[in-house]
Every structure is written in structure tokens, then in C-alpha cells.
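Sharing a structure here in C-alpha cells format.
Of the protein chains in this complex, one is absent; all others appear in place.
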Amino acid sequence: MSHLRVFFCLIRWDLAVEWRRRETTLNMCLFALLLLFIGSYSVASRTELQREFGSIFFWMVVLFAGTVGLSRAFLHERENAALTGVLVAPVDAGVLYLAKVAATWIYVMAMELLVFGAYLILFSFDRYDRLGILLAVMGAFTLAYVGAGMVLAAMTTGLRGGELILRVLLFPLMVPAVIAALEAGESIFKEPPPGESPLSPALCAVALLCFGAIYLASGFLLFPKVVEE
Amino acid sequence: MKPSNWLAFLPLPAHLVLGWALVLATLYLVCFAVPMQEETLQESYLIFYFHFPSAISCLVLFVIAGLVCIYQLSTGSQRADLAAASAVEVGLLGCTITLVTGMVWAKAAWGKPWIWHDKRLLTVAIMWFTYLGYYLFRMAVENPVQRARYSAVLGVLFAINVPLVWFAIRLFGQVSHPMTINLQSPFMKSTQWFGALAFFILYLAFWRLRYRALALKSDAEWLEETVFSQPGR
Partner (left out) sequence: MSSYLLATIAVSLIGQAADQAAAPPPSAAPDFRFHVWLAYGLVLVLLALFTLWTVAQIRGATRKLDHLKDVVEKNSPGARQG
């Protein structure tokens, strides 16, 4: 079986398991909506604050809610020793990593699209001409986020206080991606103030893709060391 | 892989005394030899002679820890794990000193203890959080073989992240008014690099010291487990 077939097979397997139980995606989406709702309430009456802080709320919600999906990425495998079964089969651990990243990217993007839908309503987003570039930045950010987080998730699942440790390890690692996403948000979520010229969101998306590529490459090389018995 | 093997010609107590002597010599130079004022930051620039060496040393130690972690992953050596962990601990000390001196300097020069537009301070702060997480993670893993392997993976990931953080802050961060310092005379510049060397030699001595402490602790734990798990005890 070629690596590509195995890759798509593993993605289908992961999506099928998640579709049957749906607990990860539902938990993640509900948590994200609650965070956004509370954030929106804190700036409810002031439109200028909504515009100023909307971008920050959005990325923070994605960052916090995404850890729910990441921390549960290996839960089924650890609980039922399914990971051993997959590794005993002639499956390259690096291909398993990429498949896990792809499947988790799909859940986290679904959560982000839902959060953005809520954002449209709660924060009165009206810059629809920036929708395309926003989707590109979201996709690139999620790729970097999931690429870096998957290795950490594999290590922390099963540890005492694993979910908390995952967040403590992941957030500093995500600082470059968060900085790039916030810079992109300066010109997507609001009109930049006169005199300020933030960097182009397309450049931010390219930077995010580069970060994602670096995390994916390191994850591909390091993941086999994490799962070896 | 032991730090002490590379520096076997220099016994650890002598290395420690040498490091301390050089740091105190730097203190003497800063107190009595270098000019007391700098054109933009006046006397507060003197803090730079302690701030800069710690910043450089901690970043170098984190990169060294990353290289040792790569070695650990390829050989599985438990001693390499202890060497990496001790390098990270000493790097954390360097980070803490950089942050403390940076905050005192910011209070002196800018009137507030934290400034967002100094990229060195920001990078070191993020590294402090990153490697503190590494330290906490090691405490959470009980199996020593698993701890060694996982810590090595983390060490490599975090070492890769150091230049990414620096690059991201430079490209995207608000560094429109960086905290620049202009060391006018060659004597000031050479004192700066003498201080950097002095602190680095002291941090290397600390690395050897921490490695010895972790190695002895690890041996004591292994022996305790062996002794008290013998049948009939």
C-alpha cells in the first residue's frame, strides 16, 4: 500500500471515529462559542472597542478552544491501545502524524468557521471583501497550530495533568504564529488607523505557512521517537 | 556525553572559582573603569553590562541543549538527557537574570518596568515561559526512559522555536522604538564582550555543577529502587 493511500485511509478512519461519537468537535465548538460570547459581552456597548479587540478575541478563542481538539487527538488510541495496533501494521509513524494533523486540521477549521459565523453576528463584522484572505490566514494558522500541537498532544496524553501541560507547552510554541495572525487581523478585522501601515495579510499568511512547514517537518521527524515503545 | 568530560583539564571547583572571579572582575570594571554615562541612557546603561551577557548566554545554552537533545534521540543516552536538562536549568537562570535586569533597566530608562518594544527582552520572556514548561513537563513524567525521550523531543522543538520567535518579533512586533544602546568607546565594547565571556564561563561551570547534582540524584534514586526492591527486604 503506498504511503498516500495509507495517509487517506488514516484520515478517513479518524473522521469516521469522530463522526460516530462527535464529542471532540461538539465540545470544542461549544467551548469556543462560550468564550466568544463572554468576550463579546465584555465589550458589548462600545463599537470602537469591538473593532479594536475583535481580532484579539477571535484568535484567543481559536487558540484556547483548539487545545480541546488537540488534547483529545490521541485519547481513543491511548484508551484502547489502538495506537499499538496501528504501529504494528506497516504504517510509517511519520505518515500517521501527517494523517492525524490533516484530520485534526479539518475539525479545528470546522470550529473556526463556526466561531467566525458567531463573530459575524456578535461583533458586526462587515469587511466582506477581506473574507478570502481571512480564510487563507485561518487555514495557515491552523496548519501551524495543529502541526506543532500534534507532537505535544502525543506526549501529554496519558500524563498526570496532561491537558494542562499541553497548554503550558503549546502556547509559548505558538507565539510566532499568534504574532503573525494578530498582525494580519490588524487590516482584516478593522480599518487600520491613519498613519499606521500594518504588514499585508498575504505576507502574514505566507509567514504562517512557513512556520507551519517548519513545524510539520520537525513533527514528521520527531513523531516516530514519541510513539516508539 | 558529560560536560565535565570536555573540560576534564579544569576541575569543577577551579572552574567555579574562575567564573566567579571573572564576573566579579566585570563588576569591578563596570563600577570603576568604564565611563559612567552613555549619551541616551545616562548611568542606567551600566545595567547593560550584566543584562547583555545573560541574554546571550541563555540563548546559547538553549541551542546547546537542543543539540544535546538530538544526540540523546540518536543514542538514547540517559546521561545526555541529564546534560540537556542541566543546560536548560542554567539557561532558565540566565533568562531570569536577563528579565530581572531588563525590568530594572526599563524602570530606570523608561519609567515603567515592562516595555513591549525591546525585542531582546520579549524574546527572552517567551523563552522563559517555554523552558519553564519544559521543566514542569519533566516533573510530570515518572518513567525515566520516557522522560528522557520526550524531553529530548521537546528540547529540539523549543530550540527550533528560538529563531522563529526572534524572526516573528522582528518582522511583526512593534519595535518602532527599540531600546538601542550606543557604546562609543572601544573600552566600553571590550568590557561588554569581556562581561559576556565572564558570564558564559560561569554559566558553563553552573552547567557542570547542575549536571553533577542531577547525575548523583539519578544514581541515588536508581540505587534506592534497586536496594528496596530486592527480595527479602
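For reference, chains read A and B in written order, and residue numbers begin at 1 within each chain.
FYI, a residue touches a chain if its C-beta (ideal position, glycine included) is under 8 Å from a C-beta of that chain, and two chains touch if they have at least 3 such contacts.
It should be emphasised that the depicted structure is a prediction, and the values quoted were computed from it without experimental measurement.
Put simply, the hidden chain is in touch with B once you look at the whole complex. Among B:Ala33, B:Val100 or B:Met139, only B:Val100 touches the chain left out of the display.
If you put the hidden chain back, the residue from B:Ala108, B:Leu171 or B:Leu197 that touches it is B:Ala108.
Summarising the interface, chain B meets the missing chain with residues 16-17, 20, 23-24, 27, 30, 42-44, 46-47, 50-51, 54, 93, 96-97, 100-101, 104-105, 107-108, 202, 206, 209-210, 212-213, 216-217, 219-220, 223-224, 227, 230, 233.
Simple rule for what comes next: only the chains that are shown with their structure count from here on.
Per the touch definition, chain A reaches chain B in the complex via residues 148, 151-152, 155-156, 159-162, 165, 168-169, 171-173, 175-177, 179-180, 182-183, 199, 204, 207, 211, 214, 218, 222, 225-226, 228.
Interface residues of chain B, counted against chain A in their complex, comprise 73, 126-127, 129-130, 133-134, 136-137, 140-141, 149-150, 152-154, 156-158, 160-161, 164-165, 167-169, 171-173.
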